[in-house]
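For this view, one protein chain was removed and the others were kept in their places.
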Amino acid sequence: MTEIVRADGRSTDQLREITIERGWSAQAEGSALISFGGTKVLCTASFTNGVPRWLTGKGKGWVTAEYAMLPRATNSRNDRESVKGRIGGRTHEISRLIGRALRAVVDTKALGENTIVIDCDVLQADGGTRTAAITGAYVALADAIEWGRAKKFIGKNATPLLDSVAAVSVGIIDGEPMLDLAYVEDVRAETDMNIVVTGRGLFVEVQGTAEGAPFDKRELDALLDLGVAGCATLKDLQTAALAGE
Amino acid sequence: MTEIVRADGRSTDQLREITIERGWSAQAEGSALISFGGTKVLCTASFTNGVPRWLTGKGKGWVTAEYAMLPRATNSRNDRESVKGRIGGRTHEISRLIGRALRAVVDTKALGENTIVIDCDVLQADGGTRTAAITGAYVALADAIEWGRAKKFIGKNATPLLDSVAAVSVGIIDGEPMLDLAYVEDVRAETDMNIVVTGRGLFVEVQGTAEGAPFDKRELDALLDLGVAGCATLKDLQTAALAGE
Amino acid sequence: MTEIVRADGRSTDQLREITIERGWSAQAEGSALISFGGTKVLCTASFTNGVPRWLTGKGKGWVTAEYAMLPRATNSRNDRESVKGRIGGRTHEISRLIGRALRAVVDTKALGENTIVIDCDVLQADGGTRTAAITGAYVALADAIEWGRAKKFIGKNATPLLDSVAAVSVGIIDGEPMLDLAYVEDVRAETDMNIVVTGRGLFVEVQGTAEGAPFDKRELDALLDLGVAGCATLKDLQTAALAGE
Amino acid sequence: MTEIVRADGRSTDQLREITIERGWSAQAEGSALISFGGTKVLCTASFTNGVPRWLTGKGKGWVTAEYAMLPRATNSRNDRESVKGRIGGRTHEISRLIGRALRAVVDTKALGENTIVIDCDVLQADGGTRTAAITGAYVALADAIEWGRAKKFIGKNATPLLDSVAAVSVGIIDGEPMLDLAYVEDVRAETDMNIVVTGRGLFVEVQGTAEGAPFDKRELDALLDLGVAGCATLKDLQTAALAGE
Amino acid sequence: MTEIVRADGRSTDQLREITIERGWSAQAEGSALISFGGTKVLCTASFTNGVPRWLTGKGKGWVTAEYAMLPRATNSRNDRESVKGRIGGRTHEISRLIGRALRAVVDTKALGENTIVIDCDVLQADGGTRTAAITGAYVALADAIEWGRAKKFIGKNATPLLDSVAAVSVGIIDGEPMLDLAYVEDVRAETDMNIVVTGRGLFVEVQGTAEGAPFDKRELDALLDLGVAGCATLKDLQTAALAGE
Partner (left out) sequence: MTEIVRADGRSTDQLREITIERGWSAQAEGSALISFGGTKVLCTASFTNGVPRWLTGKGKGWVTAEYAMLPRATNSRNDRESVKGRIGGRTHEISRLIGRALRAVVDTKALGENTIVIDCDVLQADGGTRTAAITGAYVALADAIEWGRAKKFIGKNATPLLDSVAAVSVGIIDGEPMLDLAYVEDVRAETDMNIVVTGRGLFVEVQGTAEGAPFDKRELDALLDLGVAGCATLKDLQTAALAGE
């Protein structure tokens, strides 16, 4: 069997170079500048004591996320959504995905009546921005929770984080399943899948789309295996980032 | 083993009553009023000769979809998105999903420089509106294509439809995988999945979300099996609707 | 004198076929799917105990209406107002007209501090959508009021409905006054008038517009006579619909 | 019979003091600052050679109107529609009414491929702003047409104006029909009607609304008579304004 | 040295004809229709007892301003910002400037918990609209404060106005500094500056922009001298307007 070598020299089951610059922001309660190769996402977590009105008095907290891209994050400039006066469908969809992914590992009772808003702003885009955002957002979230604990907004023994969470894209290119697609790969993929997995290896979200031909169960299984393995590596990098001081 | 009986008397692998009222609209080139139990969606297909400017001169057609809900489709009234002045994230997300699902079975070269817009308006909602919308939209689309052929906008021997497409929701409730969730089931589901499958049984889209606890590979497989079987039944109902005149 | 026969075979003073499918919606407190020939409007009434803030504590209720059209209700597709991000002048104008027509027969004191929102969504349009909407909205309103009475939000002996209300269009085509214009007639009318009349035969609203040549008093009187007679027939159909169960 | 004297000393069939300051604007091709008592509306007509794209090449012109109110035209300040980001229903409705009224007396073929936009901005409001706007707009329109003729955009012998047009409000207060309601009268009126009449005395628009009790044919006739007489007086004042230089 | 004579016959250090029609509006608590030559701005001051929520209970008042232009104030018609659905950058910028200028001479403690909103609507534009607006707004503000004192919303001995404020434009044209630019001058200016000065001759705002070539300190000083002198004259006109009854 001939080994497949990708444009950037990676093997099919290899992540791009991942860096996590924890605490990038001097303003936010938690933050991380995460890179998946050329994709760079600034994740900040804003902690507020109190919850939105619709949740008041229920003894539960709230975690939500917003995703956006700088106009020149991509190869050609996109108009700002603030200038267009409306948020596009893709932005909405990704913001909702990130929020669900984070809430899946948060015990909102243990968080208490506190709100954490995670902003994921793509400074540079080269494929996989939503999965980089989720992976970096978890680091920012974890630090914001520790900030809340230090400020006594969260109980000393409360454990609002049930597990860690990371995400990665996988796809089939020329019939070959591959991990963590760069932009040039993403546009060529027949099937594109984003997988969100907890530190314990359970699925939080599986979103697979046939961009070209529909796919069968065998292909689906191959993609899931690749993604689960990639998320396990990302989990180790998150742990290392959070251990460093 | 005790057999599980659902609130509405169905077995776990049973669809709700499905009806497809083909040609409901006297105005549209194709249409269907589809019901999945209490969920009723009016799907209309609008055929236009010509394509959007960005596609002109490429010899390809375009298929897109818009999803919306009447304000009182649900148990309590929602404000109109036209009144709020912006489309919500959920609406955007579902519109994009329907469009992708339909395009997966369309050969846009064979369609020629024609545009088909599918509107899916939920008149009454009881869970599974997006999957009913996809299933009904396919019927409207098929009729609009035949209309275009009759009008000679599409070649006599062209086959723009590569396959049929249907969709169904599946979910895990109290640990039990179930097919085609009604609203009361949907809100209780630990895991919720929408599956879009072609007439040949291949996957177009798999979207699984852990609403409660994360899920494992075994549960994922059980849900996929249920969904594929449900879509096969829906395919037969689509075929019957399109055969009747 | 030669008798004039209209395109659809009606005489000049004849309504199109009117059907009122009362209770169409399983979700709303009152509803009616009304047809004036090819015009089909789904009217739902949403009852809420309580009133908007600006009316609180005055012992009065509130009735309001919103009108909209599905994008493919008409012969060619119109962009959604939610997508355009703003409601058009015509939509606003008709929503306000329906609200005024209904409030003219409601005793808001007797209604008590309750709010009823009537949604009139045009599923299919063939002229006269606003008059069909008013006529159907009355049926939905009457049922919502009875729902409120059954739930004890409205006093047992209170009579919030002072009268019934119906509406019809009239117009002059080729010099001839005609009742209940279909779309093909509407576009040819020199003068177009919408008349809203109570069950007792009094005017609530008279809106006449010269689309072609200005009109004189004699023509105005002929149109008013036709409209009043048409509304009397509609009143009987409303009564029958509300009597049936 | 006791004669009724109104708050401002007028008889029931008397207009308020009407002034028309023709050519108020140094910028517009036609303009008039019109007062109906305390109601002051600045009407400007902007003439452009050419028509909107949808009308190109049909040999016809276009006349349209926009109505607005300064935030402190009224007794208490209203938020600007530009700040709210959307135009209210009332504004839309009145803009459309003014446009229809003017187009009713314009021969768009004779106007040629020219566009005239009439802006009616209420500087001070005391009832009857839409009728003052129509009456003043006619004067601005007439001057803009003469400007277009002088510039040779309109043929020397073309007669784009078929007639003049004016408007007035009428209403029933304490059972008594009255002409040209001031704001304090308007809020008390049981029935409120706006009548648009050509110089020849024909109806262009009749809009009557029961604000309190529904009204009968006898009342309707009394209001129409008052309005027609009022418009005849307004026509004389328009003629005088246009005669003066 | 040859004396420079401007297009309208003024010398370089001469203001256009300034008129201040105090109390133009019958509705507002304070108002002025101010003209700087062909520039006409209607300034109204709306006094409300109470302050916005974010200021409640601090014992301080609030003064803010909104600027806008009628669509045909200028030589060619501009679309309405209400129709476009958003306020342009220039409008925002000028509104903020007027608000800052007025607040610079208001002691908000002495004003008490009262709000004054100043609306500056340009009825006709011929350069210098923002400086005319500030100059006229001060007159409207002063009258609104006296209204509040008469109504006992402001203490008898309180002095909310610390000073008067006026503004004027200056610019360099063909190398020559000039005062109060008309539109034809403004478009030719190499440097354009707006200066806001208190009655005592102190600067509130200095906004100079190189439209053509950048400018040096000597030019800047010449412009400042011209502007300070112009504002002193405007102060006298304001004083005269407020003295007259």
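Order of writing sets the chain letters: A, B, C, D and E. Residues in each chain are counted from 1.
One rule holds for everything that comes next: contacts are C-beta pairs under 8 Å (C-beta built on N, C-alpha and C of every residue); 3 or more make two chains touch, one makes a residue touch a chain.
A quick note: this is a predicted structure, and the numbers were derived from the prediction, not measured.
Shown as candidates are E:60, E:86 or E:149; the residue that touches the absent chain is E:86.
In the complete complex, the hidden chain is touched by one of A:7, A:26 or A:243, namely A:26. Residue-wise, the contact with the chain that is not shown comes from E:104, picked out of E:55, E:83, E:104 or E:229. Residues of chain E that touch the chain left out of view are 86-90, 92-93, 95-96, 100, 104, 163, 193, 198, 200, 202-210, 213-217, 220, 224. Where chain A meets the chain that is not shown, the touching residues are 25-28, 31, 38, 42, 44, 46, 48, 66, 68, 70-77, 80-87, 91, 117, 119, 121, 123-126.
Heads up, the rule we're going with is that only the chains that are shown with their structure count from here on.
The minimal number of chain-to-chain contact steps leading from chain A to chain E is 4.
Its C-alpha atoms superposed on chain C, chain B is turned by 180 degrees; the angle is given in steps of 5. Interface equivalence for A-B, evaluated over C-D, B-C or D-E, points to C-D, where over half of the contact pairs coincide by residue number.
One inter-chain figure worth recording: chain D and chain E are separated by 33 Å, centre to centre, where each centre is the mean of the chain's CA atoms.
Between chain B and chain E the centroid-to-centroid distance comes to 60 Å (mean Cα coordinates, whole Å). For chain B, residues touching at least two other chains, in rising order: 85-87.
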